[in-house]
Structure formats: structure tokens, C-alpha cells
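Rather than the whole complex, this shows some of its chains in their spots.
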Amino acid sequence: MVYLTRRASFSAAHVLWSNALSEEENFAIYEKCANPRGHGHNYILEVTVRGTPDTKTGMLLNLTELKRIINERVINAVDHKHLNYDVPWLQGCIPTAEVLAMKFWQQLAPAFPPGMLYEVKLIETENNWASYRGKEEK
Amino acid sequence: MVYLTRRASFSAAHVLWSNALSEEENFAIYEKCANPRGHGHNYILEVTVRGTPDTKTGMLLNLTELKRIINERVINAVDHKHLNYDVPWLQGCIPTAEVLAMKFWQQLAPAFPPGMLYEVKLIETENNWASYRGKEEK
């Protein structure tokens, strides 16, 4: 069992705000992240797959293919976008790092054979990140 | 002559768009950076001062004081903000890294004795940054 990780990055805006909460509650919970016009990040996305390398090619998965999947299913949709408005499959979400990691997993998982996708890690700033490994705990 | 640098970071949204240009021209020039809702970055700001360290304290400038100046004059105004809308002294600017470096210089320079502020460097992504050293070339 080998783990292979590909790193990608994208720049996006977001605002943390819940319509189910009052303005006062929003600012109490999300503080400066609730600034209505939004702020943004250089997000880093690390996608890890696992399995046994092909004995013929020495590859677990061709990195070109892994890069293509990540771009087509996530990066192209979120890069240089406002995550609260521009991404159909994020509508209705509060785009915290935790939620984004889960949503990105849902976008990516169908592209792989069962069990191959191991972890989706989303680095929001150099000081915080979230990762998701799917519903079954390792 | 010693150079002393303090690094700070902030997260902000921006959009590159000029009202003096047509929509077509805006997208031709700024490409994905012209996305109307904006996108964002984890900006890194590096401020360099220069001079002769005080023989009594060994300090060119107290780092606590340098940090305070950077926070009060720049970071507090731009952190977790949308640079096109939320910052009075950026109104009317196109917030490219080049323009931001110059504007931040203008905010910072009055806080220092003449000649002490040496360079303002603004890192927009891990792949591009701009710096400004004032009107007189070194």
C-alpha cells in the first residue's frame, strides 16, 4: 500500500455567513471572516490516493491523470472565483475549510476506483488546514 | 547601514477591473482576475527599513514598534477585506500587486524618519510579487 499525493493551488474569495443566523450571531461566530464583501485566500489542495503500484509502469496512478482529475473536478471550478456565489455545487454551504474539504472529496471520489481516494487536505492559510478521509474511518 | 525586515500577512479579496475599459478589454487584459465577484489571496507583506543600529540597544528600530506601524497603517485596513470596496485609501485603484506595493509605501512612509523606509514587498502568490523602493532609486 503506497500513498501518492498531488498538490494544487487556487486563489478564491469567500465569506463566512449563515442566513440561518442573525447578523449579530454571524459576527459573533465568524468575526472578521463575516465581512460582507468577502476576503480571500491562496488555497492549497493536496489529494492523496493509495494502492499498489502497477508492476509494469511503477505507477500507482499516472500523475498527469491525477492532475487532470483534480483540475477538471475542482480547480477549474474554484480558481479565481468567489466560493459563495460562483460555484454551483457549493451553493448553500458555509465555505469553511472543513466544509470545502468534504465538498471537494465528493467531487473527486467518483473519479477513482473504490478505496483509492485516501485524503483531501485543504490548506487555507499557513496557520490552518482541514482534511477529510471519507465516511469510513481508516 | 543595516537593513531590517518585518513580515506580516493578510487575507483579502480583490478583482482586477478598470471602469475606463470595456468589458471585453477587461477580460482580455485581466483574464480570470476580472471575475466580477472577485477572488482572493493570502498576501504577505515584507517591510524593510534601513539605518544604523542604536549603540545602546543594538536595535535599528524596535520590532514591536515596526509591527505596530505595519498593523495600524496597513494590515488593520486590509485584512479580511475586499480591496476594491472596503479600503478608503484604495478607492479608484486597480489593486494589482504593483499598485498595492506603491499604495502601502504611501501609507507607511510618513511613519518613519526620512530615508529609513527602504522597501515594501508584496507577495501575492508563491509565484509572483512586487516591490517598491520609493521615488528615489537606490
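Note that the chains are named A and B in the order they appear, and that numbering of residues resets to 1 at the start of each chain.
One rule holds in what follows: a residue touches a chain if its C-beta (ideal position, glycine included) is under 8 Å from a C-beta of that chain, and two chains touch if they have at least 3 such contacts.
All figures in this text were calculated on a predicted structure; none of them were measured in a lab.
J.: Number of identical chains in the whole complex, 2 of which are shown?
T.: When the whole complex is considered, it contains 6 copies.
Following the convention adopted for this analysis, only the chains that are shown with their structure count from here on.
J.: Please tell me the distance, in whole Å, between the geometric centres of subunit A and subunit B computed from their C-alpha atoms.
T.: 29
J.: Can you check the complex and tell me which residues of subunit A touch subunit B?
T.: Listed in rising order, the residues of subunit A that touch subunit B are 9, 11-14, 32-33, 35, 37-42, 79-82, 85-86, 125-126.
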